[in-house]
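One protein chain omitted, others in place.
Up next, subunit A:
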């Protein structure tokens, strides 16, 4: 049975997961401090809201990436089954 996690791209999934983990850690904090100094001029509430929005943007992009990858995987899986039928 073709397992797309193993044979086609063994490191693609892992790279994506590592990128998202780093983004989830780095983006909220950096957006908090960056918007505190450069965008909102010391208003901590708006900076905290910016950090929360950044974290949720990472989450939404992860959901979209996972959904798109599953759509690609199911399309790639069906031709291999017809090869078996031959």
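By definition in this document, contacts are C-beta pairs under 8 Å (C-beta built on N, C-alpha and C of every residue); 3 or more make two chains touch, one makes a residue touch a chain; residues count from 1.
Note that in this section contacts and distances are computed from a predicted model.
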{"item": "Listed names \"ATP synthase F(1) complex subunit delta, mitochondrial\", \"Centromere protein L\", \"Origin recognition complex subunit 3\" or \"V-type proton ATPase proteolipid subunit\", matching UniProt entry of the absent chain", "value": "\"V-type proton ATPase proteolipid subunit\""}
{"item": "For subunit A, residues in touch with the removed chain", "value": "3-6, 13, 16-17, 20-21, 24-25, 28-29, 32, 44-45, 48-49, 51-52, 55-56, 58-59, 62-63, 65-67, 69-70, 73-74, 77"}
